[in-house]
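Everything on this sheet refers to the single structure shown next.
A single protein chain has been omitted from the complex, and every remaining protein chain is retained in its original position.
Here is chain A:
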Amino acid sequence: MDIEKELADIKAKLEAMPGKENKLSMVIFSGDLDKQIAALIIATGAAAMGMKVVLFYTFWGTSALRDPAKKVNGKSFMGKMFGFMLPKGRNKLKLSQMHMAGMGTAMLKDLMKKKNVASLDQLFEAAGMLGVQINICQMSMDLMDLKREEMIDYPHLNVCGVATFLNDAKESAIQLFI
């Protein structure tokens, strides 16, 4: 038996093994404020632990990446309706529970400020500084007629599809779905 060939074989197998990278991949599907805060806390925490972090925003999650100050023209009727109905950016997200017509969400934000818990704005800023990658699902954007030009200015932002997410997820030691 050729030992060197055997070694090269094992090396190749190790190389192709899933989850070998110190990396976190997360799908952010939910557009709920509480879930988005949890996702960003985990993401910034992981980045601080020295992990590579990739966030894949899809479906209701994409609303968090809209920039309320940006307007785009040329949307379809349904696109305009979606644009009107969906939260315009991360500061318009609602709690998944106890929203109470806005009272609950306002109270939670107030409480977070009092207890010095980082807001979504601060968490996004930290994520940007730590190099957290944000990928937006192209299909969700097409479906809801969201344009790249109306998304937030973020240093590491990309639009992609499920194959990119799967490739990231396969390499990652941790994969989460929120």
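Heads up, the rule we're going with is that contacts are C-beta pairs under 8 Å (C-beta built on N, C-alpha and C of every residue); 3 or more make two chains touch, one makes a residue touch a chain; residues count from 1.
Operating definition for what follows: contacts and distances are computed from a predicted model.
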Can you pick, from "Putative redox protein, regulator of disulfide bond formation", "ABC transporter permease subunit", "Electron transfer flavoprotein subunit alpha/FixB family protein" or "ATP synthase subunit b", the UniProt protein name of the chain not displayed? "Putative redox protein, regulator of disulfide bond formation"
Hidden-chain contact residue, picked from the options A:45, A:87 or A:104: A:45
Quick one: which of A:7, A:72, A:103 or A:129 touches the chain that's been left out? A:129
Hidden partner chain, residues of chain A it touches: 41, 44-45, 47-50, 115-118, 126, 129-130
